[in-house]
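Pasting a structure below so you can have a look.
Just one protein chain is left out here, and the rest sit where they should.
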Amino acid sequence: MSGSAALGSLGRGLVLPVGLLLTWEVASHSGLVNRQFLPPLEHVGATAWRELASGELLEALAASLRRDLLGFVFGSGAGVLIGLLLGLSTIADRVVMTWFNGLKQIALLAWIPLISLWFGFDEMAKIVFIGLAAAIPVILNLVEGIHATSRKLVEVGDVFRFNRVQFILFVYLPAAMPSLLTGLHLALIYAWLATIGAEYFMAAGPGIGGLIIAGRERFEMDLVMLGILVVGSVGFLVDRGASWLEQRLIPWRAASAQV
Amino acid sequence: MAGFRRISGRVIVAVLRQLTKLGWLLILPAITLPIWIVGTDRGWLPEQILPCPGDVLHTLRDMIASGELAQHAGYSLRRVALGFAIGAAAGLVVGSAMGLSRRVDDYVRPLFTAIAQVPALAWIPLAMLLLGIGEGLKIVVIAKAAFVPVVMNTSAGIANVPRAFVEVGETFRFTPLQMLRHVVLPGAIPPIFTGLRYGLTHAWIALVSVELLASSEGLGYLLVWGRQMFWLDTVLVAMIVIGVIGFLSDRVLAVVETRLQRWRIDGVR
Partner (left out) sequence: MNVAAQLRTRAFPDQGQGRLEVRNVSKSFVVNGAPVEALRDVSLDVAAGEFVVLLGPSGCGKSTLLRLIAGLEPEFRGSISQDGDAIAGTSLDRGIVFQEPRLFPWATVSQNVALGLKNAPLSERAKREAVAAHIALVGLDGFAQAYPHQLSGGMAQRAAIARGLVNRPRLLLLDEPFGALDALTRARLQVELQRIWAHERITMVLVTHDVDEAVLLGDRVIVLAPRPGRVSRIFAISAPRPRSRTDDDLVRIRNDILRALGDGEEDGSGGTPIGGPA
């Protein structure tokens, strides 16, 4: 695509969002729509500034990110261990995998009532829930990656008389690495989603989810919008960062299909 | 005769394989269920942590017999069906337009990406303020959840129909309509179906979220209610039903999808 064509498509892409924002602004100022439902943009901006200046927004964001990260670390750590066990042991796989596949069909948020009954509403419960959200994709992708290891590469290990440890270190783990990274990438996304979910339902302590729920309860539309903006932006940045890392960590990815 | 013997041998092998699979499957419950039963019976596991399996079964049977479960599940299924139908239909229209026309894609893509970036869960409070907590809220949230993956897969599926096939159509001087009918749609149907499958999964997850947050009936509500009353057996029953419905719908669509995929692979050759 040439430079001017790229610019043209960028311009077209701006038409709808800008038009929408303008309509919003006009509707809000003209009194056509109740301001409570659609506060003018500058009110949202002012709220954002106020929350930023008071430090409340940053505090909430820091609390959410801390939870997110802790849950991700514990959850994906457990996920790697369980995934290794299920992927490498035929017996564990046969005994557990079908049940695990059934369990994962339960929509994630449906675990919240049970987890809150077991662990209460405080930090512990939230981190357990976020960890659960992070562990599932790691387990699934790691097991799949190990199972998908090319039979042809395994035979090369046979020829060189690899022992069990050598097979894991030099064949299965590297072969499963792209899949594992995909799993960790998904885990980051799910963990962030779970963080918001946990904060909605176990609303104790600061957090972005709590901020949104509080905004809704007090009918502060601008606060809710601000919260949604933050949730979306963090999700976007986490996703982009993970993709970037993934590409750098696997120099051989381009050729992982060929043997 | 030999052929018959070979076939019956194959059947026996298949049956044996299924039986072995079942055997492996039963090992886990054979270990955990006794521990669970004995544990609750002796009071090692307090009722508030895990009710005994008998209680859960009992509650399940009661709720089925009284029609309570069917009523809640009915509410949930109706919401998902309606929300999914609306979201998927809109997604097919928007996704096709984006896939077929570079220009439409240019206009719509950035706004779509921005909306898709924020998960359904985060939209719920906003939607609650705008729409209240009635049926409208649930339908809109579920429709949005289904809309996003359908648009993504439909537009990509149509835009990515291999150039080689399009060229075949061009050599036969196909009209645009013929191109759509004989080249683009057959090539795009498998990815479109994948989008629909994801859409249904997301719709089901969104349903649970929205029912947990704002509802007075449905399976999600059952969870909240059981939680408030500290009725763990009710919570577990609701989780099981949510899991089973999610599993069944995914299974059915997966089977259809494999069919379509097989056909696609044949088509490429």
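Order of writing sets the chain letters: A and B. Residues in each chain are counted from 1.
One rule holds for everything that comes next: a residue touches a chain if its C-beta (ideal position, glycine included) is under 8 Å from a C-beta of that chain, and two chains touch if they have at least 3 such contacts.
None of these values were measured; they are calculated from a predicted model.
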item	value
Of A:E42, A:D122 or A:E155, the one touching the omitted chain in the full complex	A:E155
Contact residue for the chain not shown (choose from A:Q166, A:S233 or A:Q247)	A:Q166
For chain A, residues in touch with the removed chain	152-153, 155-156, 158-163, 166, 170-171, 174-175, 177, 250-252, 254-256, 258-259
Chain B residues touching the omitted chain (full complex)	6, 9-10, 13
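The definition used in the following text is that only the chains that are shown with their structure count from here on.
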item	value
Centre-of-Cα separation between chain B and chain A, whole angstrom	19
Of chain B, residues touching chain A in the complex	21, 24-25, 27-28, 48-49, 103, 106-111, 114, 117-119, 121-123, 125-126, 128-130, 204-205, 207-209, 212-213, 220, 223-224, 226-227, 230, 232, 235-236, 238-239, 242-244, 246-247, 250
Interfacial residue positions of chain A with respect to chain B in the complex	8-9, 12-17, 20, 37, 94-96, 98-99, 102-103, 105-114, 116-118, 193, 196-197, 200-201, 212-213, 215-216, 219, 221, 224-225, 227-228, 231-232, 235-236
